[in-house]
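With one protein chain held back, the other chains of the complex are shown just where they sit.
After this line comes chain A, so read on.
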Amino acid sequence: MGKKYENVFELLIETTVYKKKPGRNRHDPTQRFVNPAPSKRKEPLTYDISRRPSNSVEEEPKRNKNKLVSLPSLQAIKQEASQFKMLTVSVKWQKKVFEGIEIDVSLPPYVFKAQLYDLTGVPPERQKIMVKGGLLKDDADWSSIGVKDGQKLMMMGTADEIVKAPEKAIVFAEDLPEEEQATNLGYSAGLVNLGNTCYMNSTVQCLKSVPELKSALSNYSLAGRSNDVDQTSHMLTVATRELFGDLDRSVNAVSPTQFWMVLRKKFPQFSQLQNGMHMQQDAEECWTQLLYTLSQSLKAPTSSEDSDAVKALFGVNLRSRVHCQESGEESSETESVYSLKCHISHEVNHLHEGLKHGLKGELEKTSPALGRTAVYLKESLIDSLPRYLTVQFVRFFWKRETNQKAKILRKVDYPLELDIYDLCSEELRKKLEAPRQKLRDEEGKKLGLQTKSSSKDGDVKMTDAEAPSNESGESSTAAQQEGASSSEKGTHMTGIYDLVSVLTHKGRSADSGHYVAWVKQESGKWIQYDDSYPSVQREEDITKLSGGGDWHMAYIIMYKARFVSM
């Protein structure tokens, strides 16, 4: 930097040295007072021209001196060193005004800038001084600029650091490749309707919201296919995996052509035609079949019963008591299902009632005691809880009288948070007791309430619904083990579930209408996947899908378990 200034700037540096000895300078006829008035420094600011190293500049004042002596304007200047023509100007810089700065017109404006440097700390090359007709140039001639005595000049410039571009260039979303833009959106793409395939699209979207299923699928190829899985199931599993991957990567709607082909191959009922078009299908059927296929193919090669990933995620173990009133026989049986049914009768207004209703049934079977068929009452209770609880609203039924499939439009409310404690078996309830207490304490604390046991459980952390889903990426087996018993890792089921996806049907009849998926994202947003158009929805609108009108109504809903760590 120093080199750039060359002689005049060096001179300036000397100035700062010399002004410390004002006594000597005062008698020096060649030196000038610069700005005696408002400078922050008390002593007059001076510099010594005689010490200037350059000869050419030194000669200049002499020449001017001779020329200027006779000029009448000299009289205006009262300073002792008034042989030279001086102009007194004030300079405005930012909000400050420096009065009475003298300009020696014999010297190039650079000297003036050097004066200002001392006052303002702005390096001369950063100074911009406005004069008539533009900026003051370093080598301009004062006489041609036309600065008048007493004029107010304006200076612009700062000593601030010059802005530099950050070393790490900022990456803009617009420059990103397509798949990364997708992650920016916070939700994945929609699926193109290939002709009445909304049942499939909505099913896929709902199932895709289960991260554990995704990770299980991604491990699938590694595990290789076990021998007892047939070719088509394998293909379907692979197609599912690919489709999920495509959805995550894409911004625009994905066309599920491959998946659809394989699905139809595996389940020929989906390729039924009607008037040359593919028929509308039941989403529940698609859902069940797809899950079944996946559960078959995702069975770990070690093939123990517990390692069925799908079952671990969705399977509900039911323990039923079958009771015959006539004979008083009683037996118990267990079964495993992938979804609970919510039966809709005239008394059912709420999901809970429907579930209870669904767990009770009558069946006719031959009674060994009576020796004929008798009516048995079957009451089921949940024996083990799944990670994801699927509930199907039994809205479609076969009307015997008319030989038609009919739809029940009845409004059945469902909550965003479902507690199925009272549907559980005694043993399970006992297991749930402690975690539920923790959960209640946690919630109480959250609300700022002091509970009795809170002091003890201060360190208890409730893992949010997301926590297990994040770690599930590690391995599917971990998820499997957890799903069934969920005790080893310290997280416990609470019997409380949060709504994560809703598959709705719109339309009055069972054979036509439109399926749409409503899925909660990890960010907490609800997205409506209407084939290729995802759109954001409000949470309170999700509970309005409970039926009772012509709006979308829930057909299959999925809840995610809430865990508490102990």
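Methods note: contacts are C-beta pairs under 8 Å (C-beta built on N, C-alpha and C of every residue); 3 or more make two chains touch, one makes a residue touch a chain; residues count from 1.
The rule we apply is simple: contacts and distances are computed from a predicted model.
You can't see one chain of this complex, but its UniProt record names it "26S proteasome non-ATPase regulatory subunit 2 homolog", from the set "Calcineurin B homologous protein 3", "26S proteasome non-ATPase regulatory subunit 2 homolog", "Nicalin" or "alanine transaminase".
Interface note: of A:156, A:279 or A:566, the residue touching the hidden chain in the full complex is A:156.
Per the touch definition above, the residue from A:131, A:261 or A:377 contacting the chain not shown is A:131. Mapped onto chain A, the interface with the missing chain covers residues 92, 94-95, 126, 128, 130-135, 152-154, 156-158, 160-166, 170-176, 180, 183-186, 523-526, 536-540.
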